[in-house]
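All protein chains but one are shown in place.
When the chains are written out, they are named A and B in that same order, and each has its own residue count from 1.
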Amino acid sequence: MITREEIEEVVSKYDKSRITISTICSHSALQIFHGARELAFKTLGITTPDRKFVYEAFPLAKPDLFIEVRKFKDVLTREVQEKLIEENCVIIPHGSFVEYVGAVDIVNKLYVPMFGNRMVLLWESDRSKQREWFREAGLKTPREFKNPSEADCKVFVKYPGAKGGAGYFTADSIEELEEKIRSAIRRGLIKSLEEVSIQEFIPGVRYYFHFFYSLMLNGGFRVGEGGRLELLSMDKRIEPIDEAYRGLPNVPTEFFDYTVTGNQPLILRESLLKDCLDMGARVVLASQRLFPPGIIGPFCLETIYHPSRGFTVFEVSARIVAGTNLYPQSSPYTPYIFNEPMSTGKRIALELKKAMESGRLEEVLY
Amino acid sequence: MITREEIEEVVSKYDKSRITISTICSHSALQIFHGARELAFKTLGITTPDRKFVYEAFPLAKPDLFIEVRKFKDVLTREVQEKLIEENCVIIPHGSFVEYVGAVDIVNKLYVPMFGNRMVLLWESDRSKQREWFREAGLKTPREFKNPSEADCKVFVKYPGAKGGAGYFTADSIEELEEKIRSAIRRGLIKSLEEVSIQEFIPGVRYYFHFFYSLMLNGGFRVGEGGRLELLSMDKRIEPIDEAYRGLPNVPTEFFDYTVTGNQPLILRESLLKDCLDMGARVVLASQRLFPPGIIGPFCLETIYHPSRGFTVFEVSARIVAGTNLYPQSSPYTPYIFNEPMSTGKRIALELKKAMESGRLEEVLY
Partner (left out) sequence: MITREEIEEVVSKYDKSRITISTICSHSALQIFHGARELAFKTLGITTPDRKFVYEAFPLAKPDLFIEVRKFKDVLTREVQEKLIEENCVIIPHGSFVEYVGAVDIVNKLYVPMFGNRMVLLWESDRSKQREWFREAGLKTPREFKNPSEADCKVFVKYPGAKGGAGYFTADSIEELEEKIRSAIRRGLIKSLEEVSIQEFIPGVRYYFHFFYSLMLNGGFRVGEGGRLELLSMDKRIEPIDEAYRGLPNVPTEFFDYTVTGNQPLILRESLLKDCLDMGARVVLASQRLFPPGIIGPFCLETIYHPSRGFTVFEVSARIVAGTNLYPQSSPYTPYIFNEPMSTGKRIALELKKAMESGRLEEVLY
């Protein structure tokens, strides 16, 4: 495991006046580059050849430099890492970055400084660690069933890793559940029963809350060790199941697909912001106890709300989520916090800038 | 009933150069405080202790002063009222304000000046008065059935007061309707059959239109006595039923819940704006005939549109609605009316400012 000291060593050799914000060209990279440019950071995009034109198609979100790789995992090669370090790069991890490079390899093999605390990726990507985190935070989560035969209610079944929801399914009975698991094994989606996560199906409305835990800005909602918690925005994900009603009365089975294809904006009833902020604070505090200094920067709580149950949290994303792409300038909440246009991408750049200005850059990198 | 003259008497003693905009901390208070601050008004939030941190978490929407109360109804106590009057407060009523304090008590016991015409709250909160208002306006509303046995179609059943949709239900037959009403009585949701409102179920798309009737600005769509009608924005409410398709084919009964949990943005087909504005104008004109000077400031028409039926109006909210929280800076319609960022909260502050500048403050308060 690469230590914080090793990363600090790398940072110590950086030209602090020429920090470059970098990530791989996918997920929320347009927003990240755009936000960095707004605050006059240099930007560098790691891209595969077939995607480069996308980032050229949006001139104000186009990185200043490109590194072309055959596959994203090549970011771990010595050649690419040296180039990134040479350019004083700080990597902003996002969902595709973690998916393609892998949390374990990031922690063990990536010597380039990253924004935030990379330890969080280990806690996010391992379902049992994530459950421990939620338990420590005292959050309500769906009941989990180890064995299909224990499933005494409608269930929702997921697979490990961030495959974006592909192959997830519901089952209304133990028989249906067992048959669908056998089918998933036959189709090679999973290797064995042990890999599936069988959860109680929670009825209600999905809210994905986009938080930012800041060490650099004062005022606002103080949480934990010297930081403040901001609620920047929220979204709802769009999956094929979300158009299932269009196939009524005989809904084609292809609609029962939970792959995330995009996002829609929404707001939460104001009286529920209390619970929302409280959940965010609990997650931060638990992270500070479980893996100090805990989570830093953007994270997302993925919840289902029902009036009779309150919020059930089913996942945490411990980095910028794609739903923030809805708000490249402002969300229904950012005008209440910032006097200027603010996206999560720009918020990251702002945190870096404030850290640099106060000589505290090392605090927000690892 | 507190008379307009009594309120004018209170206002006459106000320091007009130091008007404070005030409301209780819920519903749309962030937007109201933010809008007031944008126009340099002082702000005061009446809050319960557990909610205060929410308003501190959004520094640019945080009121300058807080009054902490044990429960919101305490706004009626002599102590709180005196403090509000001492601070030259104008109260902005919103949904939670009306729900917690009560329309009748507002009219009879609240001596603090309110923005708009408080008479409107009596017409809004009483279903039979609301129906009279719609009839006077010539609007199409759902058919209502006094007795379950008369229900000759799919019906939608609501309860009195603004409980945000909790416990509402549909029924496809008289038997189902009667059984569900008995169940609601058993569960204590209502005391007797007399309390339910049984309406024809209207298929179609929900549109909630956010209007503002202004006495202070010129130009635009002139309606009634010296005012203009603005369409500021629109929304769709999000209720658990809105995710029911995710439970297909065996939808859990908990999805059949109509409690409002949040809001989504949308726009209306431009050719239908004619009908939308026409409905808004009819509601204003009818209000001027029924309770002069009629409605002033923000109001919302809650409609269902179907191509074969046109618009059916099922409710009016005669004050700012929470759906406007989607648009703290601009909506898809405000850029066509204002050269600056404009929310409904800021619009209220602008109306007050214009009224003060022209010495007509009394016209927009009661």
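As a convention for this text, contacts are C-beta pairs under 8 Å (C-beta built on N, C-alpha and C of every residue); 3 or more make two chains touch, one makes a residue touch a chain.
On a predicted model such as this, the values are computed, not experimentally measured, just so you know.
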item	value
Selected residue (touches chain absent from view) among B:231, B:296, B:316 or B:352	B:231
Among B:1, B:104 or B:205, the residue in touch with the chain that has been omitted	B:205
Residues of chain A (touch criterion as defined above) contacting the omitted chain	26-30, 34, 50-51, 53-54, 56-61, 96, 164, 166, 238-240, 242-243, 245-250, 252, 254-255, 257, 259-265, 322, 325-329, 341
Contact footprint on chain B, counting only the chain that is left out	154, 170, 172, 201, 203-207, 219-221, 229-231, 241-242, 244-245, 251, 256, 264-274, 277, 305-309, 330, 332-333, 335-339
